[in-house]
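Omission of a single protein chain aside, the complex is shown with its protein chains in their original locations.
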Amino acid sequence: MTVLTGTGLHKRYGNLHVLDDVGFTAAAGEAIGIVGPNGAGKTTLLNVLAGSVTPDSGTVRLGGDDVTRSGPQIRCRRGIGRAHQIPRPFGGMTVLENVLVGATYGAGLRGRAAHRHGIEVLRRCELLDLADRRAETLGLLHRKRLEMARAVATGPRVLLLDEIGAGLTDAEAAELVTTIRDLVAAGITVVWIEHIVHVLLQVVDRLICMDAGKVIADGEPTAVLRDAVVVDAYLGKGR
Amino acid sequence: MRVVRSDRSSRIGSAVLIVLGLILATVPQFFVATVVQQLTSLFIFVILAVMWNALAGYGGLVSVGQQAFIGFGAYGTVFLAQRDVPPYLAVLLAAVASAVLAAVLAPLVLRLRGGQFAVGTWVVAETLALLVVLDHSLGGGTGISLRGLNVFTPDERRAYTYWLALAFLVLLLAAVFVLLRSRTGAGLQAIRDDEEAAASLGVRVWRMKAGLYVLAGFGGGAAGALILANTLFIEPRSIFGVQWTAYMLFMVLVGGLGTFEGPLLGALLFFGVQYFFADYDAWYLIGLGLTAGAFALFLPRGLWSLVQVRLLPVGYHLRRDGPGD
Amino acid sequence: MSWANAVLQGVFLGGLYALFACGLSLMFGVMRIINLAHGDLAVLGAFVVWWIATEAGVSPWLALAAALPVALGLGYVLQKVVLTRSLRSGELTPLLTTFGLAIVIQNALLLVFSPDVRSLGSVTGSLTTGGFSLLGLTVPYLGLLILTVAIGVLGGLQLMLERTGFGREMRAAAQDPDTAALVGIPAGAVYARATAIAVATATLAGTFLAIHSTIDPASGPTQLIFAFEAVVIGGLGSLRGTLIGGLVLGMAQTIGAQIDPQYSILAGHLVFLAVLLRRTVTT
Amino acid sequence: KGAETSGGTDTLKIGFVSPRTGPAAGFGEPDSYVLELARKKLAEGLTIGGTKYQVVVVDKDSQSNPQRSAQVANDLINSEGVDLMLTTSTPETVNPVSDACEAAGVPCVSTVVPWQAWYFGRGAKPGQTDAYKYTFHFCFGVEQFHSAYTHLWPQVETNRKVAVMWPNDSDGNAIRASLGPMLEKSGYTIVDPGAYTNGSNDYSAQIARFKAEGCEIFSTFPIPSDFATFWRQAAQQGFRPKIAQAAKTGLFPSQVEALGDIGVGVASAAYWTPTYGYTSSLTGIGSQALGDGYQQAAGKQWSQQLGPSLALFDVAAAALTAAANPKDRNAVAAAIGACEVETPVGKLKWGSGPNRNVVATPILGGQWVPGTGAYPLDFVLCENSSDPNVPVAGQLKQYGTLT
Partner (left out) sequence: MSLLRLESLSARHGLLTAVQNIDLEVAEGETLALVGANGAGKSTLLRTIAGAHPPAGGRIAFAGTDITGGPAHQRVGLGLALVPEGRRLFPAMTVAENLAVAARRARPGEWTLSSVYDAFPALGPLRDRRASALSGGQQQLTAIARALLTNPRLLLIDEVSLGLSPAAVDTVYDTLTGLASRPTLVLVEQDLNRALTVAGRVICLLEGRIVLAAGTADVTREQVTEAYFGLRSPKAGA
């Protein structure tokens, strides 16, 4: 069963065709990786799926409903969680409060249930020690974790992650892999953009490669990575 | 491990505030006219400060045009009183009307951001002032007095105005407090810090901003109506004047932006400075300006940043119950 | 004919607004400082010019030439001593600082110069009161002069911002002073120079205001909203836009006045709001 | 309760509110000098009904702002417990102070607001003659302007077409409502393009209209900056009436000096000049001495404000002395209502004026001419229709013939 689909998506900025007839489907419980060279349009695709950018044409469906014209807040409440590539924490609030925003608005929890959920999410994302810190004092990588924690706290059916693993040490990356595997095991569909391919491969069961606004490969991860076009466009020499 | 919202000092704080409110309610019985009148002015300042802080400090809506509602509340009262609505009822209705005005304006001004919002709201206020000037039944540019209150003796009038101001103040403080304690508070702060990110977490950005704007409109209107009841004469240029924003800015920033307690402190300070030094004419104003500058430079987070305790239980912390948790 | 005249006079009025808005635009659009003291700085500058002109008995133009370096210095010091610090602690703090500055200037002027009104128009003779006619319309010398100066100053500064290294540094420092320092820009000095320019243009505008009309210690705030409107109509960060914004506002007011004198300022406000709403719909 | 005040038994307190800062600060400027004179005299105390009272004057700045005015008035009433309030200059200051006094039952005397703007501006209905119980006013009104203008303007030959620039503010509205019709009745044609908003920066529309109509008289009630803007634009665009009659602007010499050459010859009107032949009954100072004293003390030219400000104290002393009990507010209010007193602006007598609360005082037409003494401009009275006791010093000259 598919939860999230995008069909015939186009997005232009002036002359630049950032998304050029992109199609995308995600089945329930699937873990999908997206790779592609810088500027390929990965983040833009995520933006279109999450609702922060409206496509010039094409439709986005969530669980069968057309949500192309719905704003991000509506999509979030209907089950799309999203972590930004460049973290956007609520700087004036504590880490805990950041997560509670997701838990109360996104997941619709109230009172103690929200608090319990928030704490659980913080524990999962290894942020419990920083719960009372103002988010603006976090370093980049903690911000990335917070970005993910907030998205997880909204209780999503589909979780869209944008480069949350970059800059992690091997051990930290391993923890992240465990966390995301748990989420997938819990039935959440994960769509994950990441350049650190070996980390990505530990989680995803499908890989999409984009280049210049087009999907150039989509399928079983190792097969995609062996694809000559992908090697050429993305991995470069020496791989 | 659990999330806690109040610790002991904040419980004591709330209790003290409630008791203080009750004591204040008895003031007209026991104190001389001057105390009653001064406290009324103080309450009005506090209302203004609290409302502006709610807008700017929690919602990130830096409005330079809240005087639109002050003026509307005041002129609304005059308008209703001219139609034989009992004056104190008119005050109440005018505040509600200001909230309605805010709801009408919200779709227009809330599309603006940052500097555009600031200047846009200011221009809206000026436009309203000019419209009032054009209306001769409201006194046009001459200004107008609220005469209906002369049916009360001075003591009654003072006491009623006082109680009304206190009631509005308590109501608005409670509203802001409840708002901040409910999830709305967190949602608003999220919008203030990053609107797009808030939206992507499911916060209904527009609805919340509009709600806050309407509340602030109500508060501004109430303040305006009370100003009229307290001073009895208004004139468009000053009641719609941008100096109100300057005062609110002063009180809120000097007290502490985005804190519940800061604006209360700021209003108290502003009022005190005015009370004690206003007789020094130009020197007083220079002093006021220097105070503003000094706070901006040396204590930018405001007076409340000096006080470390949390007086009122807003905000969340994590309490670790035991090492084993 | 009178409609054409309204438009023409609106253009000249717009020149004055644009000039007034220039320094504001520089600080508001470029440095994100909402300078509530802008009007008062302009009046302060005009008072300085007036004082030099009367004390030394020289022409206002000479006095202006003498006052501009003073204004530059004042702006520089203002930024270094006061604004830099307040910028560090959030975007609202400069609002408080400049509010404080505004009342200090107003009341210091009151103490020093008394509440009397002054004008520089009294000594500039036929420039202020003369004009020539063109196609049946009156072209006032003063309006023409102000418009020319406005175009020169705003256009020149716009070119400076866009094309010169110094202009780029100014924009860079404005967007992110910390990072600017990391590419070698002395952000503090760049800011200070920008404020110096802003205060100098304010002095210029204040001087023209004092020729066009009168000044007294309380006249700073009255023109402030028009200047803000010009800046916002034109779009933040663009001095070319500010010039256009000033002209639009000036014409709106004179055309409004042509309909009924009461609608002059109101028409300006309504046009402003209309422009603003259209803009946010399209972008 | 209410009639007795809380002040000390043998001390009388007088409150004084005027604009000392803000846009109307020009009006309040000579007040410190006047206060000094009044305080010096009152320091001797007042003997009323055989009891000697100390008199204290507490003065406050209204900052030219109605809300501030009301606040300081309430302060004076409630904390200082003043027995009598005095206030002056512009409706923004005077009306709220009067309202506060009326509401609190404190007697109040005010001046320098055209009386219609004070009386009707505060809500009195047309035809009502005793709208207020505690507040009293003395000042010129529209009739006095009418009288002054109709006696002044015939001194120069014109086509009797009057261009008017009356703003939408308290003065402008009061004038438009009554002066216009009265002038028309006297045979003048009024060309009124409509009210404008204070602070407008362009007047081409009006100027074009005036030129098209060929107006030879110009009458205006602007704030100084607007007048300068208008008058310069008028010069640029070639509108040159034979009579330029300014009111409000033109009260103080600096406002006319600021205009430069085009200010010379502007006609104005005065509610007091040093040539008024009256003496302050409280201080015994004559008008000439008042003007000279101020020029000496302040180092600047006399201002019309000196007269009415000092007159307030004359009224205060007279009313308090006449009251059976100066601490009884009702008695003091009654005493003002029946008061008759000589002040620098003339002999004031309540009860004979347009209504119970108001004494209409004269305003006399005159012209600003090149100075002969220490100052660049002198004000010359050219007519005295509403007070023939004041000497006339010259004839109105056509505008533009004096330079």
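Letters A, B, C and D mark the chains as written, and numbering starts fresh at 1 in each.
Assume a residue touches a chain if its C-beta (ideal position, glycine included) is under 8 Å from a C-beta of that chain, and two chains touch if they have at least 3 such contacts.
Only a predicted model underlies this, so the values are computations on that prediction, with no experimental measurement involved.
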item	value
Where the missing chain makes contact, among the chains that are shown	A, C
Sole contact to the chain not displayed, among A:11, A:142 or A:206	A:142
Hidden partner interface residues of chain C, rising order	165, 168-169, 171-172, 175-176, 178-187, 237
Absent-chain interface as seen on chain A, which is shown	13, 35-40, 42-43, 85-86, 128-129, 137, 139-142, 145, 163, 166-172, 195-197, 233-239
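Rule of thumb we're sticking to: only the chains that are shown with their structure count from here on.
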item	value
Contact distance in steps, from chain B to chain D	1
Per-chain CA centroid nearest to the all-protein CA mean	B
For chain A paired with chain D, centre-to-centre distance based on mean C-alpha positions, whole Å	74
Mean-CA-position distance for chain B and chain A (Å)	41
Residues of chain A touching at least two other chains	none
Sequence positions of chain B contacting 2 or more other chains	130, 133-134, 282, 285
Chains that touch, pairwise	A-B, B-C, B-D, C-D
Chain C-touching residues of chain D, taken from the complex the two chains share	21-23, 25-26, 28-29, 64, 168, 193-197, 199-206, 208-209, 224-226, 228-229, 232-233, 235-238, 252, 254-255, 257-263, 300
In the complex with chain D, residue positions of chain B that touch it	32-34, 36-38, 41, 130, 133-134, 136, 139-145, 147, 149-150, 153-155, 157, 227, 230-235, 237-239, 241, 243, 278-279, 281-282, 285
Contacting residues of chain C [partner chain D, same complex]	2, 5-6, 9-10, 13, 16, 107, 110, 114-119, 121-123, 125, 128-131, 138, 140-143, 212-219, 222-223, 226, 250, 253-254, 257-258, 260-262, 264-266
